[in-house]
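Every protein chain of the complex appears in place save one, which is left out.
In order of appearance the chains are A and B, and numbering begins at 1 in each one.
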Amino acid sequence: MTAPTLERLKERLARAGNDVSTAHGMPVIAFPAAALLGIVQELRTEFEFDLFLDVTAVDWPGQAPRFEVVYHFYSTKHFGRVRLKTRVSEQDPTVDSLVSLYGSAGFMERECHDMYGIAFRGNPDLRPLLLYEGFVGHPLRKDYPKEREQPLVPYRK
Amino acid sequence: MTKPNLENTFPNPVRSAFETTPRDDTVIVNIGPSHPATHGTVQIIAELDGEKVLRTDVHCGYLHRGFEKECESHTWANLIPYVDRLNYVSALINDFAYCEAVEKLMGIEITPRCRYLRTLLSEYSRIVDHLTCIAAGLMELGAMTAFLYLVMVRDYMYEHLADLTGARVTYSYGRIGGLARDLPDGWLTRLAGILDKYEVFVARVHGLMDRNRIFIDRMRNVGVISTADAVNWGYTGPILRSTGAPRDLRRDTPYLAYADLDFAIPVGINGDNYDRYYVRMCEMDESAHMIRQLMDSLPAGPINVEDRRCVLPEKKLVYTEIESLINHFKLVMDGPQVPAGDVYSAHESPNGELGFYIVSTGEGIPYKVHARAPSFVHMGGVHRMLDGYQLADIVPTFGSVNMIGGECDR
Partner (left out) sequence: MSSRTIPIRPETSRSGAFEYLTTKKDELVGWARKFSLFPYPFVTACCAMEFMAVSSSPYDTDRFGAALPRFSPRQADLLMVVGTVTHKQAPVLLKVYEQMCEPKWVMAFGVCATSGGFYQNYATLLGIDKIIPVDIYVPGCPPRPEMVIDGIMRLQDMIARAKHPILTRDF
(Lines give C-alpha, C1' and ligand atoms only; values in the text may rest on other atoms or scores of the structure.)
Protein backbone atom coordinates (compact mmCIF):
# COMPACT_ATOMS: atom_id res chain seq x y z
CA MET A 1 0.00 0.00 0.00
CA THR A 2 1.41 3.36 -0.92
CA ALA A 3 2.10 5.84 1.84
CA PRO A 4 -0.52 8.46 0.93
CA THR A 5 -3.30 5.88 1.29
CA LEU A 6 -1.98 4.90 4.71
CA GLU A 7 -2.06 8.53 5.73
CA ARG A 8 -5.60 8.76 4.43
CA LEU A 9 -6.55 5.70 6.47
CA LYS A 10 -5.11 7.34 9.52
CA GLU A 11 -6.91 10.62 9.00
CA ARG A 12 -10.27 9.03 8.22
CA LEU A 13 -10.31 6.28 10.81
CA ALA A 14 -8.11 7.33 13.71
CA ARG A 15 -11.05 8.55 15.75
CA ALA A 16 -11.70 8.11 19.45
CA GLY A 17 -11.30 4.48 20.39
CA ASN A 18 -9.60 3.54 17.10
CA ASP A 19 -5.93 2.94 16.71
CA VAL A 20 -4.22 2.86 13.33
CA SER A 21 -0.71 1.45 13.15
CA THR A 22 1.41 -0.81 10.96
CA ALA A 23 2.77 -4.28 11.59
CA HIS A 24 5.37 -5.72 9.21
CA GLY A 25 4.22 -3.48 6.41
CA MET A 26 0.47 -3.96 6.84
CA PRO A 27 -1.81 -1.26 8.27
CA VAL A 28 -3.67 -2.48 11.34
CA ILE A 29 -6.79 -0.82 12.71
CA ALA A 30 -7.89 -1.68 16.23
CA PHE A 31 -11.33 -0.51 17.35
CA PRO A 32 -14.18 -1.39 19.72
CA ALA A 33 -16.51 -4.13 18.49
CA ALA A 34 -19.50 -1.84 18.08
CA ALA A 35 -17.74 0.18 15.38
CA LEU A 36 -17.14 -2.81 13.09
CA LEU A 37 -19.85 -2.33 10.48
CA GLY A 38 -19.17 1.35 10.09
CA ILE A 39 -15.46 0.89 9.58
CA VAL A 40 -15.91 -1.97 7.13
CA GLN A 41 -18.47 0.05 5.14
CA GLU A 42 -16.02 2.88 4.91
CA LEU A 43 -13.17 0.62 3.87
CA ARG A 44 -15.37 -0.87 1.19
CA THR A 45 -16.75 2.34 -0.31
CA GLU A 46 -14.03 4.90 0.35
CA PHE A 47 -10.92 2.79 0.15
CA GLU A 48 -12.06 0.10 -2.34
CA PHE A 49 -11.25 -2.96 -0.21
CA ASP A 50 -13.52 -5.23 -2.18
CA LEU A 51 -12.14 -8.67 -1.30
CA PHE A 52 -12.86 -9.96 2.17
CA LEU A 53 -10.06 -12.39 2.85
CA ASP A 54 -10.46 -13.84 6.27
CA VAL A 55 -11.92 -13.61 9.75
CA THR A 56 -10.41 -15.46 12.63
CA ALA A 57 -9.94 -15.04 16.35
CA VAL A 58 -7.12 -15.30 18.85
CA ASP A 59 -7.75 -16.54 22.36
CA TRP A 60 -5.94 -14.67 25.13
CA PRO A 61 -7.19 -16.48 28.22
CA GLY A 62 -5.28 -14.36 30.71
CA GLN A 63 -6.57 -11.07 29.35
CA ALA A 64 -9.97 -9.44 29.47
CA PRO A 65 -11.62 -9.08 26.94
CA ARG A 66 -10.55 -12.59 26.07
CA PHE A 67 -11.01 -12.95 22.32
CA GLU A 68 -9.41 -10.83 19.64
CA VAL A 69 -11.31 -11.05 16.36
CA VAL A 70 -9.06 -10.37 13.38
CA TYR A 71 -10.21 -9.47 9.86
CA HIS A 72 -8.13 -9.17 6.70
CA PHE A 73 -9.12 -7.32 3.55
CA TYR A 74 -7.53 -6.94 0.14
CA SER A 75 -8.20 -4.59 -2.71
CA THR A 76 -8.21 -5.84 -6.27
CA LYS A 77 -7.97 -2.22 -7.41
CA HIS A 78 -4.90 -0.91 -5.61
CA PHE A 79 -3.57 -4.23 -4.24
CA GLY A 80 -3.43 -2.97 -0.69
CA ARG A 81 -4.07 -5.01 2.43
CA VAL A 82 -5.41 -4.05 5.82
CA ARG A 83 -5.99 -5.87 9.09
CA LEU A 84 -8.79 -5.08 11.50
CA LYS A 85 -8.74 -6.12 15.12
CA THR A 86 -11.36 -5.93 17.79
CA ARG A 87 -11.86 -7.49 21.19
CA VAL A 88 -14.84 -9.29 22.63
CA SER A 89 -15.30 -10.69 26.09
CA GLU A 90 -15.89 -14.26 27.13
CA GLN A 91 -19.32 -13.54 28.60
CA ASP A 92 -20.65 -11.91 25.45
CA PRO A 93 -18.51 -12.88 22.46
CA THR A 94 -20.67 -11.18 19.87
CA VAL A 95 -19.74 -9.07 16.88
CA ASP A 96 -21.76 -7.92 13.91
CA SER A 97 -21.78 -10.15 10.91
CA LEU A 98 -20.47 -9.00 7.53
CA VAL A 99 -22.81 -11.16 5.43
CA SER A 100 -24.73 -8.09 4.36
CA LEU A 101 -21.58 -6.68 2.76
CA TYR A 102 -19.62 -9.70 1.57
CA GLY A 103 -21.01 -13.09 0.56
CA SER A 104 -17.79 -14.85 1.53
CA ALA A 105 -18.36 -13.88 5.17
CA GLY A 106 -20.92 -16.66 5.58
CA PHE A 107 -18.64 -19.67 5.67
CA MET A 108 -15.76 -17.89 7.38
CA GLU A 109 -17.92 -16.69 10.23
CA ARG A 110 -19.35 -20.18 10.63
CA GLU A 111 -15.84 -21.52 11.03
CA CYS A 112 -14.89 -18.86 13.56
CA HIS A 113 -18.04 -19.65 15.51
CA ASP A 114 -17.25 -23.37 15.47
CA MET A 115 -13.69 -22.97 16.61
CA TYR A 116 -13.96 -20.15 19.14
CA GLY A 117 -17.60 -19.61 19.92
CA ILE A 118 -17.73 -16.07 18.57
CA ALA A 119 -21.35 -15.23 17.78
CA PHE A 120 -21.97 -13.18 14.65
CA ARG A 121 -25.07 -11.09 15.02
CA GLY A 122 -26.95 -11.12 11.76
CA ASN A 123 -25.53 -14.28 10.24
CA PRO A 124 -28.61 -16.43 9.61
CA ASP A 125 -26.71 -19.68 9.42
CA LEU A 126 -24.27 -20.55 12.21
CA ARG A 127 -24.58 -24.32 11.96
CA PRO A 128 -21.43 -26.32 12.64
CA LEU A 129 -19.33 -26.38 9.50
CA LEU A 130 -15.97 -27.95 10.29
CA LEU A 131 -17.31 -29.71 13.35
CA TYR A 132 -20.40 -31.83 13.54
CA GLU A 133 -23.80 -31.80 15.17
CA GLY A 134 -23.43 -32.86 18.75
CA PHE A 135 -19.91 -31.54 19.27
CA VAL A 136 -19.74 -29.74 22.59
CA GLY A 137 -17.21 -27.02 23.07
CA HIS A 138 -14.98 -24.89 20.92
CA PRO A 139 -11.73 -26.67 20.15
CA LEU A 140 -9.41 -23.78 19.35
CA ARG A 141 -9.94 -22.16 22.72
CA LYS A 142 -6.91 -22.63 24.90
CA ASP A 143 -8.87 -24.48 27.57
CA TYR A 144 -10.03 -27.24 25.22
CA PRO A 145 -7.55 -30.13 25.49
CA LYS A 146 -6.28 -31.24 22.11
CA GLU A 147 -6.92 -34.94 22.65
CA ARG A 148 -10.47 -34.75 23.90
CA GLU A 149 -12.39 -36.68 21.28
CA GLN A 150 -16.16 -36.82 20.97
CA PRO A 151 -16.79 -39.88 18.83
CA LEU A 152 -20.07 -40.21 17.00
CA VAL A 153 -19.82 -43.95 16.46
CA PRO A 154 -19.16 -46.30 19.40
CA TYR A 155 -15.88 -48.17 19.13
CA ARG A 156 -15.65 -51.92 18.55
CA LYS A 157 -14.58 -54.14 21.43
CA MET B 1 -42.85 -54.53 10.34
CA THR B 2 -41.64 -51.22 11.67
CA LYS B 3 -38.72 -49.49 10.04
CA PRO B 4 -35.59 -49.92 12.17
CA ASN B 5 -34.33 -46.76 13.78
CA LEU B 6 -30.85 -46.32 12.39
CA GLU B 7 -30.26 -42.89 13.88
CA ASN B 8 -28.27 -44.31 16.75
CA THR B 9 -26.11 -46.58 14.64
CA PHE B 10 -25.44 -43.99 11.96
CA PRO B 11 -25.88 -40.56 13.54
CA ASN B 12 -26.17 -37.74 11.07
CA PRO B 13 -23.23 -35.39 11.51
CA VAL B 14 -24.86 -32.46 9.70
CA ARG B 15 -28.15 -30.64 9.76
CA SER B 16 -29.45 -29.73 6.34
CA ALA B 17 -30.54 -26.20 5.59
CA PHE B 18 -33.75 -27.49 4.09
CA GLU B 19 -35.56 -30.66 5.11
CA THR B 20 -38.81 -30.18 3.25
CA THR B 21 -39.52 -28.58 -0.05
CA PRO B 22 -42.15 -25.91 -0.67
CA ARG B 23 -43.26 -27.69 -3.85
CA ASP B 24 -44.70 -31.16 -4.24
CA ASP B 25 -42.82 -32.11 -7.35
CA THR B 26 -39.26 -31.52 -6.19
CA VAL B 27 -36.90 -33.99 -4.57
CA ILE B 28 -34.08 -33.53 -2.09
CA VAL B 29 -31.04 -35.59 -3.01
CA ASN B 30 -27.89 -36.12 -1.01
CA ILE B 31 -24.62 -36.26 -2.92
CA GLY B 32 -21.62 -37.38 -0.93
CA PRO B 33 -19.68 -37.24 1.28
CA SER B 34 -18.28 -40.50 -0.01
CA HIS B 35 -18.68 -39.97 -3.71
CA PRO B 36 -16.28 -40.33 -6.60
CA ALA B 37 -16.84 -36.87 -7.93
CA THR B 38 -16.78 -34.89 -4.73
CA HIS B 39 -13.01 -35.08 -4.62
CA GLY B 40 -12.74 -36.54 -1.22
CA THR B 41 -15.33 -35.49 1.20
CA VAL B 42 -17.89 -32.86 0.49
CA GLN B 43 -21.62 -33.31 0.87
CA ILE B 44 -24.02 -31.46 -1.39
CA ILE B 45 -27.69 -31.61 -0.49
CA ALA B 46 -29.57 -30.53 -3.58
CA GLU B 47 -33.21 -29.81 -4.25
CA LEU B 48 -34.04 -31.01 -7.73
CA ASP B 49 -36.89 -30.33 -10.07
CA GLY B 50 -36.41 -33.24 -12.42
CA GLU B 51 -32.82 -32.77 -13.51
CA LYS B 52 -32.62 -29.08 -12.68
CA VAL B 53 -30.92 -28.02 -9.48
CA LEU B 54 -33.01 -25.46 -7.61
CA ARG B 55 -30.83 -24.90 -4.58
CA THR B 56 -27.88 -26.59 -2.93
CA ASP B 57 -26.53 -26.80 0.60
CA VAL B 58 -22.83 -27.54 0.59
CA HIS B 59 -21.33 -29.22 3.65
CA CYS B 60 -17.59 -29.44 3.98
CA GLY B 61 -15.70 -30.24 7.15
CA TYR B 62 -15.52 -33.99 6.72
CA LEU B 63 -11.75 -33.73 6.59
CA HIS B 64 -11.28 -31.36 9.49
CA ARG B 65 -8.12 -32.76 11.03
CA GLY B 66 -7.43 -30.11 13.62
CA PHE B 67 -4.47 -28.53 11.85
CA GLU B 68 -4.69 -25.27 13.78
CA LYS B 69 -4.89 -27.04 17.12
CA GLU B 70 -1.88 -29.19 16.21
CA CYS B 71 0.01 -26.01 15.39
CA GLU B 72 -0.25 -24.86 18.96
CA SER B 73 1.66 -27.84 20.32
CA HIS B 74 4.57 -28.30 17.90
CA THR B 75 7.60 -26.14 17.22
CA TRP B 76 7.68 -23.81 14.24
CA ALA B 77 9.92 -26.18 12.29
CA ASN B 78 7.91 -29.28 13.20
CA LEU B 79 4.85 -27.81 11.56
CA ILE B 80 6.21 -28.06 8.06
CA PRO B 81 4.82 -31.58 7.46
CA TYR B 82 1.40 -30.44 8.70
CA VAL B 83 1.45 -27.43 6.45
CA ASP B 84 2.37 -29.67 3.49
CA ARG B 85 -0.84 -31.58 3.87
CA LEU B 86 -3.08 -28.56 3.50
CA ASN B 87 -3.14 -28.33 -0.27
CA TYR B 88 -1.63 -31.74 -0.77
CA VAL B 89 -1.60 -31.55 -4.54
CA SER B 90 0.87 -28.67 -4.57
CA ALA B 91 2.56 -29.23 -1.26
CA LEU B 92 5.67 -27.16 -1.88
CA ILE B 93 3.73 -23.91 -2.21
CA ASN B 94 2.27 -24.38 1.26
CA ASP B 95 5.75 -25.02 2.65
CA PHE B 96 7.15 -21.87 1.15
CA ALA B 97 4.20 -19.67 2.07
CA TYR B 98 4.39 -20.77 5.69
CA CYS B 99 8.18 -20.42 5.85
CA GLU B 100 7.94 -16.96 4.37
CA ALA B 101 5.43 -15.90 7.02
CA VAL B 102 7.75 -17.08 9.79
CA GLU B 103 10.74 -15.48 8.09
CA LYS B 104 8.85 -12.19 7.91
CA LEU B 105 8.22 -12.31 11.65
CA MET B 106 11.84 -13.14 12.31
CA GLY B 107 13.08 -10.48 9.91
CA ILE B 108 15.08 -12.94 7.80
CA GLU B 109 15.81 -12.40 4.14
CA ILE B 110 16.49 -15.60 2.23
CA THR B 111 19.46 -16.04 -0.09
CA PRO B 112 19.08 -15.35 -3.83
CA ARG B 113 19.56 -19.00 -4.75
CA CYS B 114 16.88 -20.01 -2.28
CA ARG B 115 14.55 -17.36 -3.68
CA TYR B 116 14.96 -18.60 -7.22
CA LEU B 117 14.69 -22.24 -6.22
CA ARG B 118 11.55 -21.60 -4.24
CA THR B 119 10.05 -19.84 -7.26
CA LEU B 120 11.04 -22.68 -9.55
CA LEU B 121 9.58 -25.30 -7.23
CA SER B 122 6.41 -23.26 -6.69
CA GLU B 123 5.83 -23.18 -10.42
CA TYR B 124 6.61 -26.89 -10.63
CA SER B 125 4.01 -27.55 -7.94
CA ARG B 126 1.57 -25.37 -9.80
CA ILE B 127 1.94 -27.55 -12.88
CA VAL B 128 1.39 -30.67 -10.76
CA ASP B 129 -1.75 -29.17 -9.20
CA HIS B 130 -3.27 -28.09 -12.49
CA LEU B 131 -2.45 -31.48 -14.03
CA THR B 132 -4.26 -33.22 -11.21
CA CYS B 133 -7.25 -30.90 -11.34
CA ILE B 134 -7.68 -31.16 -15.09
CA ALA B 135 -7.05 -34.91 -15.10
CA ALA B 136 -9.65 -35.55 -12.40
CA GLY B 137 -12.12 -33.22 -14.05
CA LEU B 138 -11.76 -34.87 -17.42
CA MET B 139 -11.97 -38.34 -15.94
CA GLU B 140 -15.28 -37.44 -14.36
CA LEU B 141 -16.59 -36.42 -17.76
CA GLY B 142 -15.50 -39.79 -19.10
CA ALA B 143 -12.29 -38.83 -20.89
CA MET B 144 -10.09 -41.58 -19.47
CA THR B 145 -7.37 -41.15 -22.09
CA ALA B 146 -6.70 -37.54 -21.17
CA PHE B 147 -6.62 -38.54 -17.51
CA LEU B 148 -4.02 -41.22 -18.17
CA TYR B 149 -1.86 -38.89 -20.25
CA LEU B 150 -1.84 -36.16 -17.64
CA VAL B 151 -1.26 -38.54 -14.74
CA MET B 152 1.67 -40.05 -16.65
CA VAL B 153 3.37 -36.62 -16.82
CA ARG B 154 2.48 -35.99 -13.20
CA ASP B 155 4.13 -39.26 -12.29
CA TYR B 156 7.37 -38.19 -13.99
CA MET B 157 7.25 -35.02 -11.91
CA TYR B 158 6.56 -36.95 -8.72
CA GLU B 159 9.55 -39.21 -9.26
CA HIS B 160 11.68 -36.20 -10.11
CA LEU B 161 10.66 -34.41 -6.92
CA ALA B 162 11.27 -37.61 -4.97
CA ASP B 163 14.83 -37.42 -6.29
CA LEU B 164 15.16 -33.98 -4.73
CA THR B 165 13.14 -34.17 -1.54
CA GLY B 166 12.72 -37.86 -0.76
CA ALA B 167 8.95 -38.01 -1.11
CA ARG B 168 6.52 -38.08 -4.00
CA VAL B 169 3.48 -36.23 -2.75
CA THR B 170 4.09 -34.39 0.52
CA TYR B 171 7.65 -33.21 0.63
CA SER B 172 8.43 -31.24 3.84
CA TYR B 173 11.17 -29.57 1.86
CA GLY B 174 10.95 -25.94 2.92
CA ARG B 175 12.80 -24.84 6.02
CA ILE B 176 12.64 -21.60 7.95
CA GLY B 177 15.52 -19.65 6.49
CA GLY B 178 15.98 -21.77 3.39
CA LEU B 179 15.46 -25.25 2.06
CA ALA B 180 16.26 -28.74 3.28
CA ARG B 181 18.98 -29.51 0.75
CA ASP B 182 20.38 -28.29 -2.54
CA LEU B 183 19.71 -29.76 -5.97
CA PRO B 184 21.36 -33.09 -6.74
CA ASP B 185 23.53 -33.41 -9.86
CA GLY B 186 21.66 -33.78 -13.09
CA TRP B 187 18.38 -32.61 -11.62
CA LEU B 188 18.07 -29.62 -13.92
CA THR B 189 18.88 -31.70 -17.01
CA ARG B 190 16.14 -34.13 -16.11
CA LEU B 191 13.82 -31.16 -15.51
CA ALA B 192 14.38 -29.95 -19.06
CA GLY B 193 13.59 -33.46 -20.30
CA ILE B 194 10.38 -33.59 -18.27
CA LEU B 195 9.22 -30.21 -19.56
CA ASP B 196 9.68 -31.47 -23.12
CA LYS B 197 7.62 -34.58 -22.36
CA TYR B 198 5.02 -32.39 -20.65
CA GLU B 199 4.61 -30.37 -23.84
CA VAL B 200 4.07 -33.49 -25.92
CA PHE B 201 1.41 -34.86 -23.59
CA VAL B 202 -0.40 -31.57 -23.06
CA ALA B 203 -0.50 -31.02 -26.83
CA ARG B 204 -2.29 -34.37 -27.10
CA VAL B 205 -4.83 -33.37 -24.47
CA HIS B 206 -5.41 -30.07 -26.26
CA GLY B 207 -6.03 -32.03 -29.42
CA LEU B 208 -8.48 -34.33 -27.67
CA MET B 209 -10.43 -31.76 -25.71
CA ASP B 210 -10.32 -28.18 -26.95
CA ARG B 211 -12.61 -28.45 -29.94
CA ASN B 212 -14.38 -31.59 -28.87
CA ARG B 213 -18.10 -31.08 -29.45
CA ILE B 214 -19.11 -33.10 -26.42
CA PHE B 215 -16.65 -31.32 -24.17
CA ILE B 216 -17.76 -27.89 -25.33
CA ASP B 217 -21.41 -28.77 -24.91
CA ARG B 218 -20.83 -29.93 -21.38
CA MET B 219 -18.57 -27.13 -20.25
CA ARG B 220 -19.49 -23.95 -22.14
CA ASN B 221 -21.95 -21.71 -20.30
CA VAL B 222 -22.11 -24.06 -17.35
CA GLY B 223 -21.22 -22.86 -13.89
CA VAL B 224 -21.02 -19.23 -14.97
CA ILE B 225 -19.98 -16.59 -12.47
CA SER B 226 -19.41 -12.90 -13.09
CA THR B 227 -16.41 -10.90 -11.86
CA ALA B 228 -18.43 -8.86 -9.39
CA ASP B 229 -20.01 -11.98 -7.96
CA ALA B 230 -16.66 -13.72 -7.80
CA VAL B 231 -15.06 -10.90 -5.83
CA ASN B 232 -18.06 -10.65 -3.52
CA TRP B 233 -17.88 -14.36 -2.72
CA GLY B 234 -14.12 -14.27 -2.18
CA TYR B 235 -12.91 -16.05 -5.30
CA THR B 236 -9.26 -15.63 -6.22
CA GLY B 237 -6.92 -17.55 -8.47
CA PRO B 238 -7.92 -19.24 -11.73
CA ILE B 239 -11.62 -18.91 -10.97
CA LEU B 240 -11.39 -15.14 -10.72
CA ARG B 241 -9.16 -15.04 -13.77
CA SER B 242 -11.63 -17.12 -15.75
CA THR B 243 -14.20 -14.35 -15.29
CA GLY B 244 -11.91 -11.93 -17.11
CA ALA B 245 -10.14 -10.15 -14.24
CA PRO B 246 -6.34 -10.43 -14.60
CA ARG B 247 -5.68 -10.58 -10.86
CA ASP B 248 -2.64 -12.57 -9.82
CA LEU B 249 -0.55 -12.02 -6.70
CA ARG B 250 2.57 -12.91 -8.62
CA ARG B 251 2.05 -9.83 -10.80
CA ASP B 252 0.13 -7.49 -8.48
CA THR B 253 2.20 -7.85 -5.30
CA PRO B 254 5.30 -9.74 -6.46
CA TYR B 255 7.09 -11.95 -3.99
CA LEU B 256 10.00 -14.40 -4.27
CA ALA B 257 11.59 -13.98 -7.71
CA TYR B 258 8.44 -13.22 -9.73
CA ALA B 259 9.40 -9.61 -10.31
CA ASP B 260 12.36 -10.81 -12.42
CA LEU B 261 10.34 -13.12 -14.62
CA ASP B 262 8.45 -12.59 -17.84
CA PHE B 263 5.04 -14.25 -17.87
CA ALA B 264 1.50 -13.57 -19.03
CA ILE B 265 -1.73 -13.85 -17.05
CA PRO B 266 -4.26 -15.93 -18.97
CA VAL B 267 -7.85 -14.76 -18.47
CA GLY B 268 -11.16 -16.24 -19.52
CA ILE B 269 -14.18 -14.69 -21.17
CA ASN B 270 -17.35 -16.02 -19.57
CA GLY B 271 -16.39 -17.40 -16.22
CA ASP B 272 -17.73 -20.85 -17.09
CA ASN B 273 -16.24 -24.33 -16.73
CA TYR B 274 -14.60 -24.26 -20.13
CA ASP B 275 -12.81 -21.05 -19.26
CA ARG B 276 -11.54 -22.49 -16.01
CA TYR B 277 -10.21 -25.53 -17.86
CA TYR B 278 -8.54 -23.38 -20.47
CA VAL B 279 -7.10 -20.88 -18.00
CA ARG B 280 -5.50 -23.77 -16.11
CA MET B 281 -4.07 -25.25 -19.30
CA CYS B 282 -2.56 -21.88 -20.25
CA GLU B 283 -1.25 -21.31 -16.75
CA MET B 284 0.62 -24.58 -16.92
CA ASP B 285 2.32 -23.41 -20.11
CA GLU B 286 3.20 -20.12 -18.46
CA SER B 287 4.63 -22.01 -15.50
CA ALA B 288 6.77 -24.13 -17.83
CA HIS B 289 7.98 -20.95 -19.49
CA MET B 290 8.86 -19.48 -16.08
CA ILE B 291 10.68 -22.64 -15.04
CA ARG B 292 12.81 -22.47 -18.17
CA GLN B 293 13.74 -18.85 -17.40
CA LEU B 294 14.58 -19.76 -13.82
CA MET B 295 16.70 -22.72 -14.84
CA ASP B 296 18.80 -20.44 -17.02
CA SER B 297 19.26 -17.73 -14.42
CA LEU B 298 19.61 -19.76 -11.22
CA PRO B 299 22.25 -18.01 -9.09
CA ALA B 300 24.93 -19.99 -7.30
CA GLY B 301 25.46 -19.68 -3.58
CA PRO B 302 24.19 -21.07 -0.31
CA ILE B 303 20.68 -22.37 0.13
CA ASN B 304 20.21 -21.40 3.75
CA VAL B 305 20.70 -18.01 5.28
CA GLU B 306 23.49 -17.78 7.86
CA ASP B 307 21.21 -17.33 10.82
CA ARG B 308 21.73 -19.49 13.86
CA ARG B 309 18.30 -18.62 15.20
CA CYS B 310 16.58 -20.98 12.82
CA VAL B 311 19.00 -22.82 10.56
CA LEU B 312 20.58 -26.00 11.89
CA PRO B 313 24.40 -25.85 11.96
CA GLU B 314 26.45 -28.23 9.81
CA LYS B 315 26.71 -31.75 11.15
CA LYS B 316 30.51 -31.82 11.41
CA LEU B 317 30.39 -28.67 13.55
CA VAL B 318 27.69 -30.19 15.71
CA TYR B 319 29.93 -33.16 16.38
CA THR B 320 33.02 -31.11 17.16
CA GLU B 321 31.98 -27.78 18.71
CA ILE B 322 29.97 -27.37 21.89
CA GLU B 323 28.25 -24.18 20.70
CA SER B 324 26.92 -25.85 17.59
CA LEU B 325 25.82 -28.84 19.61
CA ILE B 326 23.83 -26.69 21.99
CA ASN B 327 22.46 -24.64 19.12
CA HIS B 328 21.29 -27.78 17.35
CA PHE B 329 19.78 -29.15 20.55
CA LYS B 330 17.91 -25.96 21.30
CA LEU B 331 16.60 -25.64 17.78
CA VAL B 332 15.29 -29.17 17.76
CA MET B 333 13.87 -29.29 21.27
CA ASP B 334 12.58 -25.76 21.74
CA GLY B 335 12.23 -24.61 18.18
CA PRO B 336 13.38 -21.34 16.67
CA GLN B 337 12.51 -18.41 18.94
CA VAL B 338 10.32 -16.20 16.82
CA PRO B 339 9.86 -12.61 18.08
CA ALA B 340 6.42 -11.70 19.38
CA GLY B 341 3.96 -10.21 16.95
CA ASP B 342 1.62 -11.25 14.20
CA VAL B 343 1.95 -11.32 10.44
CA TYR B 344 -0.17 -12.24 7.45
CA SER B 345 1.65 -13.42 4.38
CA ALA B 346 0.01 -14.64 1.19
CA HIS B 347 1.20 -16.54 -1.86
CA GLU B 348 -0.57 -17.28 -5.11
CA SER B 349 -1.37 -20.95 -4.83
CA PRO B 350 -2.90 -22.82 -7.77
CA ASN B 351 -6.32 -22.30 -6.19
CA GLY B 352 -5.98 -18.68 -5.28
CA GLU B 353 -4.66 -16.66 -2.39
CA LEU B 354 -3.15 -18.90 0.25
CA GLY B 355 -2.45 -16.86 3.34
CA PHE B 356 -0.94 -17.65 6.70
CA TYR B 357 -1.78 -15.51 9.70
CA ILE B 358 0.62 -16.37 12.50
CA VAL B 359 0.73 -15.03 16.02
CA SER B 360 3.83 -15.47 18.11
CA THR B 361 4.48 -14.72 21.76
CA GLY B 362 8.25 -14.99 21.41
CA GLU B 363 8.61 -18.74 21.92
CA GLY B 364 9.61 -21.71 19.83
CA ILE B 365 5.99 -22.83 19.63
CA PRO B 366 3.41 -20.77 17.77
CA TYR B 367 0.58 -19.13 19.68
CA LYS B 368 -1.69 -19.39 16.70
CA VAL B 369 -1.36 -20.35 13.05
CA HIS B 370 -4.31 -19.73 10.80
CA ALA B 371 -4.32 -20.82 7.19
CA ARG B 372 -6.50 -18.74 4.90
CA ALA B 373 -7.37 -21.51 2.52
CA PRO B 374 -8.74 -20.54 -0.89
CA SER B 375 -10.78 -23.74 -1.25
CA PHE B 376 -12.67 -23.04 1.95
CA VAL B 377 -13.71 -19.60 0.85
CA HIS B 378 -14.65 -20.90 -2.58
CA MET B 379 -16.93 -23.51 -1.02
CA GLY B 380 -18.92 -20.67 0.47
CA GLY B 381 -19.80 -19.40 -2.96
CA VAL B 382 -19.95 -22.57 -5.03
CA HIS B 383 -23.71 -22.74 -4.72
CA ARG B 384 -23.82 -19.70 -7.04
CA MET B 385 -22.29 -21.87 -9.74
CA LEU B 386 -24.43 -24.93 -9.06
CA ASP B 387 -27.92 -23.49 -8.67
CA GLY B 388 -29.93 -23.30 -11.84
CA TYR B 389 -27.96 -25.87 -13.79
CA GLN B 390 -28.53 -29.58 -14.29
CA LEU B 391 -27.71 -32.34 -11.85
CA ALA B 392 -25.05 -33.70 -14.19
CA ASP B 393 -23.42 -30.26 -14.30
CA ILE B 394 -22.61 -30.45 -10.61
CA VAL B 395 -19.79 -32.87 -11.42
CA PRO B 396 -17.76 -30.77 -13.89
CA THR B 397 -18.47 -27.51 -12.04
CA PHE B 398 -17.29 -28.95 -8.79
CA GLY B 399 -14.25 -30.39 -10.51
CA SER B 400 -13.37 -27.04 -12.02
CA VAL B 401 -13.49 -25.33 -8.64
CA ASN B 402 -10.69 -27.68 -7.50
CA MET B 403 -11.71 -28.02 -3.91
CA ILE B 404 -8.85 -29.66 -2.05
CA GLY B 405 -10.15 -31.21 1.16
CA GLY B 406 -7.00 -30.78 3.20
CA GLU B 407 -7.01 -27.07 2.52
CA CYS B 408 -10.74 -26.55 2.77
CA ASP B 409 -11.22 -28.22 6.11
CA ARG B 410 -7.75 -27.89 7.62
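We take it that a contact is a pair of C-beta atoms (placed from the backbone, for glycine too) under 8 Å apart; a residue touches a chain by one contact, two chains touch by 3 or more.
No experiment lies behind these values; they were computed from the predicted model shown.
The undisplayed chain touches these shown chains across the complete complex, A, B. Although one chain is not drawn, the whole complex shows that of B:Val27, B:Val169 or B:Ala340 it is B:Val169 that touches it.
Within the set B:Glu51, B:Glu109 or B:Asp155, the residue that contacts the chain not displayed is B:Asp155. Residues 131-132, 139, 144-153, 155-156 of subunit A touch the missing chain (whole complex, contact as defined above). Within the complete assembly, residues 9-14, 33-36, 40-41, 61-66, 69-70, 81-82, 85, 88-89, 132, 135-136, 147-148, 151-152, 154-155, 158, 168-170, 405-406 of subunit B touch the chain that is not shown.
Definition applied: only the chains that are shown with their structure count from here on.
Taking each chain's centre as the mean of its C-alpha atoms, subunit A lies 23 Å from subunit B. Across the complex, subunit B is touched by residues 23-24, 26, 50-54, 56, 58-59, 70, 72, 74, 76, 79, 81, 83, 102-104, 106-108, 111, 115, 125, 127-134, 139-140, 142, 144, 146, 152-153 of subunit A.
Interface residues of subunit B, counted against subunit A in their complex, comprise 9-15, 17, 59-61, 64, 66, 68-70, 72-73, 104-105, 229, 231-234, 236, 245, 247, 252-253, 341-344, 346, 353, 355, 357, 359, 367-368, 370, 372, 376-377, 379-381, 384, 409-410.
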